[in-house]
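Left out: one protein chain. Kept in place: all the others.
== chain A ==
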Amino acid sequence: MSNVRVAGTGLTPFGNTPERTSRDLFAEATVAAFEDSGVPREDVEALFYGNFMGELSEHQGHQGPLMAEAAGVQAPATRYEAACASSGTAVRDAVVRIRNGEADVVLVGGAERMTNLGTAGATEALAIAADDLWEVRAGMTFPGAYALMAQAYFEEFGGEHEDLAHIAVKNHENALNNEKAQYQSAIDVEDVLEAPQVSSPLGLYDSCPISDGAAALVLTSEEYAEDHDLDAPVAITGTGQGGDRLALHDRDHLARSPAAREAGEEAYADAGVSAADVDLAEVHDCFTIAEVLALEALDIEQVGEGISAAREGRTTADGETPINLSGGLKAKGHPVGATGASQIAEVTKLLAGDHPNSEHVPDATTGVAHNAGGTVASATVHVLEEVGR
């Protein structure tokens, strides 16, 4: 299977810009991605665009063509919606299209405008990723769903809120020099434990913020990259996707994420690597407990042991396998539709040595991006490898 090169990446700052439209955010990300790639816009054969709540936040459907126009590309465009995994699924299909030989250059990414909804409005919009009849109408929120998973995890495997607090502290620390991150401020364990509760046991600092932002990637075939002499030292060598029942109560297990395990196994096999080969990962830490579930699903941590990974230093910047060197969703921010593509951008820069935190991983050659939708009814995993300049 031929590899797919990440020729260019572009991110807007993630944060609180309620007045900016998603078309403006996505345009900014694509300008940066094209500049980074050296690929001319006219070579783009398709746009795959991730967005979750555009109907609610901007009264805008049919966003594919709108975003192609914003990016200045004349190519057919399709929107992908898989809740918080929207652009992860877009990346996966872009990789598949290029590998199939049906395209040499695909623009992929996503954007989300959220802060204009306010906290209550964004909470309502995020909740629609759950089963409306059987979860939302019972009052389940998105933080509430992850709180149910955290409580189930504590019950089965042990652990306490303080373990989770170390994950938030680590991810804030990692974001300190990420100029695109929403929070570039250090916090300590006490801050997390004393923050107002959102949905017990999770508090404000266990939760990712509500964010506006966009991410874009220019992906090309290996052949195109070589023919055009692109500076594209990182390839997506493995892709996987998993699915599960939508409602959390219908899962076999309340404290695991089998869809992510399925996606991870598929991506590892596709790339011909195993968890032991993974030097770093960006995982979907929408809530602190989500990072635990992700690491266990990816076999980076044994089931039941992920809870102590940050506290014991295995996943910190200088640990065995640094996790979320970008700051993760927790500190970098989580503009839902942009997140999956932004993780690919961060891993690419980390492996290429172009990231502010690359100094922590000078010998890294293999990275993973894990993107999850809802309570992980959707998951994508991508393996990226440095293939050289």
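Assorted remarks:
Definition applied: contacts are C-beta pairs under 8 Å (C-beta built on N, C-alpha and C of every residue); 3 or more make two chains touch, one makes a residue touch a chain; residues count from 1.
What we mean here is this: contacts and distances are computed from a predicted model.
The chain that is not shown carries the UniProt protein name "ChsH2 C-terminal OB-fold domain-containing protein", picked from "GTPase Era", "1,2-phenylacetyl-CoA epoxidase subunit PaaB", "ChsH2 C-terminal OB-fold domain-containing protein" or "Phenylacetic acid catabolic protein". For the chain missing from the display, the contacting residue among A:Arg41, A:His228, A:Arg245 or A:His360 is A:Arg245, taking the whole complex into account. The residue from A:Asn16, A:Gln60 or A:Gln151 that touches the chain not shown here is A:Gln151. Summary of contacts with the chain left out: across A:Pro143, A:Gly328 or A:Gly373, the touching residue is A:Pro143.
Residues of chain A that touch the chain left out of view are 119-121, 123-124, 127, 132-141, 143-144, 147-149, 151-152, 155, 196-202, 245, 247-250, 254.
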